[in-house]
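After the structure tokens below, expect a handful of questions from me.
Excluded from the complex is one protein chain; the other protein chains are retained at their positions.
Should a chain be cited, it is by its letter among A and B, assigned in written order, with residues numbered from 1 in that chain.
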Amino acid sequence: MHVFATLVAAPSTVTDGAETVAVLVLLSQYAMFRAGLSRSQVRLYAFQSLSVSALALIVAATRHIGELYVLAGLSLLLKVILVPSVIMRVLKEVRGDLAGSHRFGVATMVLCAIVLSVFGVFVVEGMPIHSKSLPLPALALAAAVVLVAFLLVIVRSDVVSQAVGFFSLENGVSVASLVLAAGLPFIAEVAFLFDLLVAVVVFGLLMRVHHGRAATLSTRHLERLRG
Amino acid sequence: MASAHVIALRGGKVSGTELDPAEIQVLQDLTILAFAPFVSGAIAHFEARLQGRRGPRILQPYYDIAKLFRKETLVPEDASFVFLVCPVVAIACYLTVPLLIPVLTNYPLPLGYMGDILGGGFILALAGFAVALGAAETGGPYAQLGSSRAMTFGALIEPSILFVTFTVALVTTTDLPYFEAAAVRSSFAQFVHPAHLLAALAFFLVVLSDTGRIPVETHASTLEFGMIDEARTLEHSGPPFALLKWGSAMKQMILYVILINVFVAPWGLAGSGQLGAVLLAIPVFLGKALGIGAVFAVIDNSFSKLRLFKITEFMAAAFLIAVLAVLVLYLVGR
Partner (left out) sequence: MAGVLVALLVLPLAASLSSWWARPALTRALTLVSGVATFALALALVPSTGVTAAFGGWLRADSLSIVFLLAVAFLYAATAVFSLGYVRQGEETPEARRYTRRFFAGLNLFAWAMVAAPLMGSLALLWVAIEVTTVVSALLVAIDDTDGAVEAAWKYVLIASMGLGIALLATLVMYYAGTSALGSSNELFYAKLLGAAHGFSPEVVRLSFGLAVLGFGTKMGLVPVHTWLPDAHSEAPTPVSALLSGALLTVSFYAILRFYEVSVRAVGPAFPRDVLLVFGLASLGLAALYLADQRDLKRLLAYSSVEHMGILAIGMSFSAPVAVVGVLLHVLAHAAGKSTAFFGAGSVVRKFGTKELHRVRGVVSALPWSGPMLLLAVLALSAMPPFGLFRSEFLIVEGGLSSQATALSAVLVVLVTVAFLGLSWHASEAMLTPMPEGTVRGETSAWMVGAMVVGMIALVVLGVHPPSQLSELITHAAGELGGAR
């Protein structure tokens, strides 16, 4: 509960704002998890990335890290504009079967997501971590985002959901990096974004190949390889 | 109730514009009683306008209720006296709850300590139970269908209400609605606190479900299969039906009061017992209620109703948000 104490002792509007944005990141993760339509998932992903960029901006402004402005701009360009538009383009070429790839009941899965996020939050809360850039709750929320992203990939059976799940995992990691490592070597951060770019290309390519072969975006028939 | 009236009568002797707390308390009830049909009518009118229709008059609910009071009462053959008592019990419940919540004043009135949010919730649930019981009494298939559905979904939305209450309790260390409202008023930071926003959102969803709005129910439909709340009153007629209609408008108003004056916009309430201030609080509240009502109407027009078995997903979402509110509060602190 030490976190509790320190934050109550020294509240500030900026960190409050940061927390609200971090909560938005998690909320959009849940929304992605629930969303039936691939298109709305991609839009939610764009919104989540926008929140992450906003967080980067907040950190840049409060701690005066010039590089972070660049990083926020790059991630805005890449994750809010480029990645969603690439996936949207793939979707545009596809007609039909965009909805409802839940393997289990949504309500059940939402309860699982709640349990997972509570787990993530408590694990991180127990860590002796103090951050100068962002309040620790953001890290706990990032952990929850990562876990729910995993669940999303597991319980959805279409390539778009799975790709979006992976990208939102990266968003969670981005938030964690803002909390833990606001001064991480710039080159590593840029490399991270570059990787994301390449991942988009690979995912986009594979999605298209997959659709070309199977004429569907569902992954239900991808179970030939077993054992 | 009875003691409140006694106090009110004695308070009437106090001269000047300073109102006795008991008088204010009565005024709260009267506000709900008098203006609930107005708010319902205004929302229905606005909704019709959104759909490009001219819609009913804003005062139509009053005319409906007045007409029903003039009609005879028909009781199904198999129904007992419970059928007729239930609407009265419901309206009594709806008259009790406004005594507990901040309708007009921003400071707690004496009877405000009589029950907390949970207490108010119980009384509302009792009203719901009474209506369901009355419906079950008739033996009519649709009425029974409606009452069983209403009880089921009522039970499913209950956890969300509980978690919203927990949030309030964690913020204020009480679960009296007055203190939550005061906490929200206290600073902007408190207002944009993620936990508060989440709790407000969760409660918004609860209201959406409890007032029978899309995506849970099409509140103005005549299609029995999708009905939940509406189906329960199908067998009623005459004055008891008028009470039920009135009661449902009051329930909606009460929920709006809690949503607005506790969570979303607890401003514009009377800060003292001055007659002018208290009377001014009425139109201010009505304005806010119409604003929220407009939001509900827009939602009604922009989404489609969920299939019955998908409603649990809606409930799960509300629950998720409510849990998240508690979680965030635990993490972030007050």
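Rule of thumb we're sticking to: a residue touches a chain if its C-beta (ideal position, glycine included) is under 8 Å from a C-beta of that chain, and two chains touch if they have at least 3 such contacts.
Everything numeric in this text was worked out from a predicted model, so none of it was measured.
Engineer: List the neighbours, among the chains on screen, of the chain that has been left out.
Structural biologist: A
Engineer: For review purposes, identify every residue of chain A that touches the missing chain, sorted by number.
Structural biologist: 126-129, 146, 150, 153, 159, 162-163, 166, 169-170, 173, 176-177, 180-185, 187-188, 191-192, 195, 198-199, 202-203, 205-206, 209-210, 213-214, 219, 222, 224-225, 227
Here is the rule we go by: only the chains that are shown with their structure count from here on.
Engineer: Taking the mean of the C-alpha atoms as each chain's centre, how many Å separate chain A from chain B?
Structural biologist: About 37 Å, centre to centre.
Engineer: Write out the stretch or stretches of chain B touching chain A in their complex.
Structural biologist: Against chain A, the touching part of chain B is residues 188-189, 192-194, 197-198, 310, 312-313, 315-317, 319-321, 323-324, 327-328, 330-334.
Engineer: Write out the stretch or stretches of chain A touching chain B in their complex.
Structural biologist: 3-5, 7-8, 11, 13, 16-17, 19-20, 22-23, 26-27, 30, 34, 105-107, 110-111, 113-114, 117-118, 121, 125, 135-137, 140-141
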